[in-house]
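My questions will all concern the structure given below.
Removed from the display is one protein chain of the complex; every other protein chain stays in position.
Moving on, here comes subunit A:
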Amino acid sequence: MAAPTVKVALGWSGLGLGVRRAALRLPGLVQVRWSRYGPEYQDPQTDKEYYRKPLAQLTEEETYERELRKTQVIKAAPATKTCSVFEDPVISKFTNMMMKGGNKILARSLMTQTLEAVKRKQFEKYHAASAEEQATIERNPYTIFHQALKNCEPVIGLVPILKGGHFYQVPVPLADRRRRFLAMKWMITECREKKPRRMLMPEKLSQELLEAFYNRGPVIKRKHDMHKMAEANRALAHYRWW
């Protein structure tokens, strides 16, 4: 870990501030998203299978790792992270993005109602279909959700770059997390803004997720629009310096 050596040099060894200089950050800019945990803090291990392995079956590296963890400081697990077998980080992230005003209960209930709605719609289709089509119909709401979000992820994005007093929209490759974020953001915005007044969110969301799963619908269109804009501006690509 390079950070401890940096901290020692600057004389901050006593504090637990996790000010890390990532490679992408420009020098001179202060990081605003930071955690109270220093780099020596390890993430908590919530996997029950990890602890259930009998000690005799561990390899040398695993025994070494276990012994090492006994000496390390570990962060507190957030309330949303559970050892439940049904936990899904993508679903949790989506629920957090849907949440308004800290009302996690409402966001979670909307999410579960959406999954139920997706399931019921697919079951209806399944029972109405013939035997050959039944094999192609996907009834698992989680696979539909993941596939739909994957289909909505843009491959390339646009970033405003200031050059010669004007802002130019420059096509730029996006990091994985930015792509996932954009897919979820577009899905939620679409469902909030374009839904009829009396339609409830779970119904609209389930509709949009199913459409995105089959690669059609407004969110996929927005992704394609983004790609077309990037294609149109490809002459500006050399404005990017990273």
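Rule of thumb we're sticking to: a contact is a pair of C-beta atoms (placed from the backbone, for glycine too) under 8 Å apart; a residue touches a chain by one contact, two chains touch by 3 or more; residues count from 1.
Please note the rule applied: contacts and distances are computed from a predicted model.
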{"item": "Missing subunit (named according to UniProt) among the choices \"GDP-mannose 4,6-dehydratase\", \"Actin-related protein 2/3 complex subunit 4\", \"T-complex protein 1 subunit epsilon\" or \"Death associated protein 3\"", "value": "\"Death associated protein 3\""}
{"item": "Contacting the left-out chain in the complete assembly, out of A:127, A:177 or A:197", "value": "A:127"}
{"item": "Contact residue for the chain not shown (choose from A:66, A:93, A:119 or A:178)", "value": "A:119"}
{"item": "Selected from A:141, A:171 or A:217 as touching the chain missing from the view", "value": "A:141"}
{"item": "Where the unshown chain meets subunit A, residue by residue", "value": "48, 84-86, 112-113, 115-116, 119-120, 123-124, 127, 139-142"}
